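Here the complex is missing one protein chain, while the rest keep their positions.
Per-chain numbering from 1; labels A, B and C assigned in written order.
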Amino acid sequence: MVRGLSEKSFTNRRLKMAKLREECGVFGIYDHPAAANFTYLGLYSLQHRGQESAGIVSTDGEKLYSHREMGLVTEVFDEESISKLRGNTAIGHVRYSTTGSSNNKNTQPLIMNYEKGELAVGHNGNLTNARILKYKLEKGGSIFQSTTDTEVIVHLIARSKEKTFLGRIIEALTECRGAYSLLFLTPIGLVAARDPHGFRPLVLGKIDNSYVLASETCAFELIGANYIREIEPGEILFINENGIRSFDPLPKKQHKYCIFENIYFSRPDSFLQGKNIYQMRKNMGKQLAIESPADADIVVAVPDSGTPAAMGYAEQLGLTFETGFLRSHYIGRTFIQPQQSIRNFGVKLKLSVIKEVVNGRRVVVVDDSIVRGTTSRKIVKMIRDAGAKEVHMRISSPPMKFSCYYGIDTPVTSELIAHSLEVEKIKDYITSDTLGYLSQEGITKAVTNYNKSLKKGANYCFACFDGNYPVEITGEKASHQQMELF
Amino acid sequence: MVRGLSEKSFTNRRLKMAKLREECGVFGIYDHPAAANFTYLGLYSLQHRGQESAGIVSTDGEKLYSHREMGLVTEVFDEESISKLRGNTAIGHVRYSTTGSSNNKNTQPLIMNYEKGELAVGHNGNLTNARILKYKLEKGGSIFQSTTDTEVIVHLIARSKEKTFLGRIIEALTECRGAYSLLFLTPIGLVAARDPHGFRPLVLGKIDNSYVLASETCAFELIGANYIREIEPGEILFINENGIRSFDPLPKKQHKYCIFENIYFSRPDSFLQGKNIYQMRKNMGKQLAIESPADADIVVAVPDSGTPAAMGYAEQLGLTFETGFLRSHYIGRTFIQPQQSIRNFGVKLKLSVIKEVVNGRRVVVVDDSIVRGTTSRKIVKMIRDAGAKEVHMRISSPPMKFSCYYGIDTPVTSELIAHSLEVEKIKDYITSDTLGYLSQEGITKAVTNYNKSLKKGANYCFACFDGNYPVEITGEKASHQQMELF
Amino acid sequence: MVRGLSEKSFTNRRLKMAKLREECGVFGIYDHPAAANFTYLGLYSLQHRGQESAGIVSTDGEKLYSHREMGLVTEVFDEESISKLRGNTAIGHVRYSTTGSSNNKNTQPLIMNYEKGELAVGHNGNLTNARILKYKLEKGGSIFQSTTDTEVIVHLIARSKEKTFLGRIIEALTECRGAYSLLFLTPIGLVAARDPHGFRPLVLGKIDNSYVLASETCAFELIGANYIREIEPGEILFINENGIRSFDPLPKKQHKYCIFENIYFSRPDSFLQGKNIYQMRKNMGKQLAIESPADADIVVAVPDSGTPAAMGYAEQLGLTFETGFLRSHYIGRTFIQPQQSIRNFGVKLKLSVIKEVVNGRRVVVVDDSIVRGTTSRKIVKMIRDAGAKEVHMRISSPPMKFSCYYGIDTPVTSELIAHSLEVEKIKDYITSDTLGYLSQEGITKAVTNYNKSLKKGANYCFACFDGNYPVEITGEKASHQQMELF
Partner (left out) sequence: MVRGLSEKSFTNRRLKMAKLREECGVFGIYDHPAAANFTYLGLYSLQHRGQESAGIVSTDGEKLYSHREMGLVTEVFDEESISKLRGNTAIGHVRYSTTGSSNNKNTQPLIMNYEKGELAVGHNGNLTNARILKYKLEKGGSIFQSTTDTEVIVHLIARSKEKTFLGRIIEALTECRGAYSLLFLTPIGLVAARDPHGFRPLVLGKIDNSYVLASETCAFELIGANYIREIEPGEILFINENGIRSFDPLPKKQHKYCIFENIYFSRPDSFLQGKNIYQMRKNMGKQLAIESPADADIVVAVPDSGTPAAMGYAEQLGLTFETGFLRSHYIGRTFIQPQQSIRNFGVKLKLSVIKEVVNGRRVVVVDDSIVRGTTSRKIVKMIRDAGAKEVHMRISSPPMKFSCYYGIDTPVTSELIAHSLEVEKIKDYITSDTLGYLSQEGITKAVTNYNKSLKKGANYCFACFDGNYPVEITGEKASHQQMELF
């Protein structure tokens, strides 16, 4: 999947889509003199999880201090803004939003002032019953300032009659459905919570006797923190001056780790469920080669997300892995296209083919997924235009047929090419000579064989492939055009 | 060579260095309705040649229109600024400057108003006698506004008594020494010029009957222009309403194409001297494997510049090429480091090691060059810290011993580790188990064998390796600290 | 009273003060194609009522559109921002705030999204029971986003169970105490409300068959609207597609028009209670001359607020009115003072004395009020330093002894010089030869004699002079340091 080909296409996509989804990363640290600095570095490591806005909220035990803006982590923060984030405890958030419009008031962590004082929250995931909860809260006189589902949680906490901070959080989460990996901050403590299915990752580590929390382990790597363990699905962790305590107050559910974190979203150097992503992806490529080999001269990847699987594919078949595409590092937020020209630049601004590599060759090109098919079609055309004799597309995951409601930004189901077309027809559309997907059994094998600690097949959410949604989407699965109104 | 590890280190480097050098890219197009748009796209393709500032000057035959700012091409231009660049002819420039300080008034193309009207110029290269020429011009009453050597050319043109525009350019260039690939624009025409040695590249193409000029062929690829030929060393090309004419008025010199364009600077999908850069670099890796094999389990690259040679190296020896490092796409202009921490983030912000790949393995790591040795030392350490059993560093070019005066941004000679230390000592400094460089004969072979059209060995400038400078640096080679005053 | 001598002094003052008060202006227009434009012009006319922030919210009958920023009206709006304020109905607000800190989230009109849809509100005045209402609302789970008392009204509306928009507003206002002139906007209508005492002005006019509302009549003058009448104290006016309707649902109270609007705050070309401000102020000067004449050569004013009274004073006594001070038009937001210098620039940046006018003369200087006495002291010194033989200070209002809680920005009572010192001691402090104030009887006479339509003396709030506060300030009059916490 080529993410963000050009911002032009991105923007168009956003406007057309139901504004339903959110990709995010969170980071937190308790009681370290470099709290804001480490949070900044942690968010930098998690930048791939959200490039639209970034924010940090810190506390010195008395007040909350915040800095949140649209932009990349390195753009949003400078020495001055970091220095104003006083105190030894902090949480941070990066966001690429589709639930809630792309504006400043939706940047996270969200901060609120309620009866009991100040509270900040950073959220990765999506509540599936946000709409109905918001309706009820407004009926009771609550006024919403943002358009994020995260604010629903905050209002539930403000309305709770529980006496303790933790009690209010538990009461609020008991009403929430769907995916959430949350960090809460108040002047007196830090709380981490993960929904009972565990859709989105959340990990715990330690640096210099201070606890750190992050969406992915790569954030620990950069700052030199030691990985301890994942936050368990359904677990609530409370850290304050009395130390760290774990609670398990929410109803138990089957674990449903998002398989797309393994396929595409998480960073290759992170590990999930205890195992390295890059190796998992290479394994998917190997399994794909077994299931769907090709008679070809070279294997190339759609960079960067297709690279590990392409290398595994080539290795399995003994083919040469070559660099067929260069990926531009300079693609910006906006891109101006010649108006007087009929040329369509699209994917060419993001990827350049190296003609000499593919010219005259039979080429296998490996990507991690096909969404609408338009990008794959352009990629096949670029390879052919550069002189390839044959083009064989291979995808290191099953056909994506269903939209995600749990925090991955996929278009509505009807826009997914594999929802409407058989593999053979998709091949025709993208104009490749052959097309092969990895099977659902194959990906399970690649992940679980490799990862012996997992119970076979039972632990992952494959809803985007098979439509088995672990959590109902309250009254809106049928027509989520409605959801745009939210 | 890991370019731009962090801006912090960049900035420090700049301040310490003699401000001598300049890396740039130029693009021009004559008589096309989408002139400014194509120049914008061309500069986008040449962004790797200079990320500090970008500018375009266009003409409608009556006036010049310009937009120039500090920043990346996609940051500097938007639809409004492009739309104001009226007319069918334009030139553009991207710049990473070391000659002249990094400020707005040094952005190019430079524009001047002299007796004969308006003139814009974009320059890639470095004049070696700029200092003495400036001294003479000031003696005569000229007032300099910028601190670039390019302004010297402009003053020479303004002072020339020749009657034609072309005559004035020729008279001016006759006085200039060193490296220049130049594009001049006036309301009535476009002129391209390349110095008699041909240090820096400059190529000619055509799109829809309009001539285009660019530093590299990759710019033609994006806009769909057809490559015609390189501008010859010493050639001056004049394009106006009467068509295109070629002149050869400058004294002949031996061709001295910069070998570092082939090794590092040009984009892998471009071709130089008629051949593809990516393939040349893979060949360098193969030749390196022949000259300096290693007994190892895997080969990894320092991305992105070391990747083609690493793949060639692995292929030659039948070793597995693996992704050992991830390169961050989000490194910004500034990076804030924790002040309370003694951790040194340096290269870790740019590169992340994938532990599982190198852990327990004997690793060959391939880079294109070693400059000061500090980055290589950190890279070796990262690989070892990740659990590698052995680390074998291989460099796909000869030891860099001498500073460049012809347009590549290298530090002063005394800061080059290979200027002072033998290979064995460099190995000790960077703490690798072994270290191997490609020989000068080897690189010649890799380039010329592959490229049968070139006379053997005679055509390249290897000054950074052997100190044989083709053009004398007027009175300043001994101590270029002086040059900072310029 | 010299307002805003320099921003430096302003800023310091603000920090020291209880953050209690707010000076504002409002404007509204219903169903006119140039709604946003006229609101912009109306706010421009009301700029003297608040220079800190400006905002407009418009509606096209479906949605609300807003633009609000810190800054002057001409800085906040440009053609683009005005053009985005779609629709034929709009309200606007200018603000100089002391209740609520000076930041963007407190700019008005405030907009909220509650169960029934969108609602905007612009408020001039101060609620005296805001603190207790906020406490109750938070207890019930409401979350406050701003720190303005205006948000209290909005939450009361959201919590109301009344079925109509008007019903909810009435229920909310029934709970509010203190001073308010309010404009509410929803997609379906515009509501104006004035508190039962009528502290702050609010007037109704008509232009091209469209109703307009404003804090002062000068806003009608600029756009060419016709004045109809004042909104009555306690009146609620509802304008929608069915026309205009007046309601009188709030408990009756004695009218208490703020006398300080007449003395200082309103613009001289506006009229209040049907009469012109400039003429009232000239009358105050005449009455002051009768009560407190001076044996002098010339009369000068502290510009601009003291000018009308000074002219009346001179006219009554047959003395020459001269321009003794020039007022700078270029005083900015911030002013930098020489650090190496011991000179105190203070009032000199705002006012320059014309030496030749006062040199060798016996000078009467007239101002509208004395607050802390520091400015008056500097003014007397400037006149003496310029060579005056005698300086006689005359004030066109009674001694200001008590702080205002109803919307005029005065310091806390303890900082008012007349609260602690007798007139004779104030004279000593400001170092004038004599000092005379207008009596409370005198000002009543100047205003009511002149204005025959008013019942004698009964209609004005003189609390700042005599401490008779018409509305209790809930539990905080004694110590309003507490209020800073709000």
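Simple rule for what comes next: a residue touches a chain if its C-beta (ideal position, glycine included) is under 8 Å from a C-beta of that chain, and two chains touch if they have at least 3 such contacts.
Treat the numbers as computed from the prediction; the structure is a model and nothing was measured.
Note that the undisplayed chain, when the full complex is considered, contacts B, C.
Of the options C:V57, C:L213 or C:V357, the residue whose C-beta touches the omitted chain is C:V357.
Of the listed residues C:E315, C:E390, C:E415 or C:D433, the one in contact with the hidden chain in the full complex is C:E315. Contact with the omitted chain, checked across C:Q254, C:T323 or C:N468, is made by C:T323.
When the omitted chain is restored, the residue from C:F199, C:Y278 or C:Y313 that touches it is C:Y278. Where chain C meets the chain that is not shown, the touching residues are 33-34, 37-38, 40-41, 44-45, 47-48, 51, 72-75, 77-79, 82, 218, 221-224, 267-269, 271, 276, 278-279, 307-308, 311, 315, 320-323, 326, 328-341, 343, 345, 348-349, 352-357.
Residue positions on chain B in contact with the hidden chain: 112-115, 138-145, 154-155, 158-160, in rising order.
The criterion applied here is as follows: only the chains that are shown with their structure count from here on.
With centres taken as mean C-alpha coordinates, the chain found closest to the middle of all protein C-alpha atoms is A. Relative orientation of chain A and chain C, expressed as the C-alpha superposition rotation angle, is 180° to the nearest 5. Separating the CA-averaged centres of chain A and chain B is a span of 37 Å. Distance between chain A and chain C, defined via averaged C-alpha coordinates, is recorded as 52 Å. Chain C has its Cα centroid 64 Å from the Cα centroid of chain B.
In chain B, no residue reaches two or more other chains under the touch definition.
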